[in-house]
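Chains shown are a subset, placed as in the full complex.
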């Protein structure tokens, strides 16, 4: 067998590899960054924010956005279901007024109508085009030219998959393309994943959790004293972290994590 | 890539956004409004009222309607299964005489025959029409001109979905359109959802609970002393609430919630 | 949008609505009627009698029939599986001799051969006929002219559905038509439903239990002292009832319910 047989090895990866130190994204959610040895999320990662209904997934991501844009960064929030007004109203209830950041272009809320995505033509996989051509067609969202977001939130991953991917035999491969897309943006991606209340799987297919760089799970569990919110870093590539489920409060001014207060959950 | 590529971003949302204070809808169900920091449901929300058979879902919604119309508001009750006479009879057993409100037009009971819905032609998604044209076709119920209800009850969400949506690959997108429809009415929507007796999912697809703004769960659980009714606010966007399962009694005069009496449930 | 758009609202319901007092059907099964505040089943309801094999569902319904016809009422028993002779024999073992009531026309046992139902042509839903025409075709059983039964037993609901309804996308709508049919007879319908021994759902589809006005569950559970029979009113529209699982004995003379003896069941 000849070396020349390796037609499908990606030659582009052979060039210019250099190791670099892992950059860290501080979320400034009280108590949350302390869960990581490096004091924050590994920058540039694609992280699933997973949880059942009412666990605070959207609030968690919006708080990170607010904290970042307050420091002058750019963020992009992609919503499939809530409109811009409702998102603004919801953030206002925590005291996060984002109107000025929308006006000055720091915060971009992109409302996507799933009907529009349906109408787009995706290149059919396995066709004659080159890999580059193909991947350019599998872009479920468009980042404006010269807008380089620090954080991209997708609310929700479940919705973006429903709108852009047919459940068929090539499902995993489409997903790999989707995660590659987020990776290539250079931004830290927070991908909201809708799960059962006490999830042991984090997606219908059981595949997304292996493709993601990290998984943060939000819980809303019944205790004798009532429902309790909790948070856990279940997986994080490129960053060491505390391996505990800890308490989380959703207060008037946003989420507060108590990294010292473990929460026991019976799965 | 050019800014002009963002064809499918909904441009309509860019205009005239203004934040506003969250309005509250007082249900006046004894003990229930005390579960919310603001003293009632966030007005304008789409709230699932979920529970197994015999948990009091219909009674809960009818009591809210009766309380609102007693205060001069307008309500609309959409029923797929019980006829108007049975609904009136059922409400009468709690002492709620609605005849006068039906006559003066405050209370509109709409009985929908699923066969009629089947006969309607829905625009096929992904067709050539504009998004506006499409969404105008996905209206499973019709609100009379100049009738602006304060509360809309759909009894049941399961029935409306069965009658109007085919379970196919675009299922989630149809659901998003349906929830958008309710949102655009401006009314608070109470959507009755039929579940297993101890639900951890609130719909067959597991999608509806993420699209809804809120989920209120009604329980009917076996305790040593017999069956006990209970209620829980599991999720509520735009409104903080007590996170406990609390006791609920279905009395001769309607539902009474005891916000101080927690109920333990083994899921 | 014009008022005239509401084509599919059932106009017939707008006429002549009058509230009336709930009538009660006394079963005269010892101890059973005491489970209801009004001392019996709400007359005119469609009630599922649900339970696993060997729980006494048929006996329960036959005892009610016998008690009613003994008081001069008319009853109709629709059987898909046992023939008339076996039903008579089975009732005889409890001392219920029904021969005279069959002869004088008070008790009508209708044996339906599922093969015959299969041969009938049902109107296809969504066709061009009016709703009235359609529903007239979905009559899985025929009540003789001028025979107005007090109670109709269907043994079993599972069988009637298997014989008359194709499991397809319009399944729920067919079921709604079926329940409407029973409601329109004016009789109290007892619909035997075959379930798992410790049911939390009461039908394959999970739909029937929401369409029915009431659910009575029969249990046959293993206790340390052996199998124990028990009964529970799980749901009953238009009638308040005791919310407990209570003991039930199948004696030589029929079923005896002990409303004071709760039975604990581990689901």
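Should a chain be cited, it is by its letter among A, B and C, assigned in written order, with residues numbered from 1 in that chain.
Basically, a residue touches a chain if its C-beta (ideal position, glycine included) is under 8 Å from a C-beta of that chain, and two chains touch if they have at least 3 such contacts.
Computed from a prediction, not measured in an experiment: that's the story for all the values here.
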Full complex stoichiometry in copies [only 3 chains shown in place]: 6
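Just so we're on the same page, only the chains that are shown with their structure count from here on.
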Most widely separated chain from chain C, with each centre as the mean of CA atoms: A
Fitting chain B to chain C on CA atoms, where both chains share a sequence, rotation angle to nearest 5 degrees: 60
Distance between chain centroids, defined by C-alpha means - chain A, chain B (Å): 30
Chain B to chain A touching residues, read off their complex: 1-3, 5-10, 13-14, 17-20, 22, 125-126, 131, 134-135, 169-173, 176-177, 179, 200-202, 206-207, 209-212, 215, 232, 234-238, 240, 242-245, 262, 264-265, 267
Chain B - residues contacting chain C, complex: 52-54, 80-81, 83-86, 88-90, 92-93, 97, 99, 102, 109-120, 142, 144-145, 156, 158-159, 162-163, 166-167, 194, 196-198, 220, 222, 224-229, 250, 252
